[in-house]
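Of the protein chains in this complex, all but one are displayed in their positions.
On to subunit A.
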Amino acid sequence: MSREAYQIPTSQGAGGPGAGNAAVAGRAVDNEGLPMLYICGDCGTKFPLKRGDTIRCIECGCRVLYKERTRRMVQFEAR
């Protein structure tokens, strides 16, 4: 499977309350459609990288890049 075709698995499916009790809205998964941005380890600029691009900051040329934190929802108990 190519990297682009990979789908992030979602365990809770639609992630909303069951039918008939839609009073409280569920959680929407909205991590699709956003370009993958990389963060420069030196200057902090965020910029997109395509396949085959050199791993290098477009602003300062730093070769250390970080991925952004995932936008996938993480659930915690407030305890």
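Here, a residue touches a chain if its C-beta (ideal position, glycine included) is under 8 Å from a C-beta of that chain, and two chains touch if they have at least 3 such contacts; residues count from 1.
Note that contacts and distances are computed from a predicted model.
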item: Chain left out of the displayed complex - its UniProt protein name, from "Trm112p-domain-containing protein", "Multifunctional methyltransferase subunit trm112", "Vacuolar fusion protein MON1 homolog" or "DNA-directed RNA polymerases I and III subunit RPAC1"; value: "DNA-directed RNA polymerases I and III subunit RPAC1"
item: For subunit A, residues in touch with the removed chain; value: 12, 15-18, 21, 23-27, 44, 46, 69, 71, 73-79
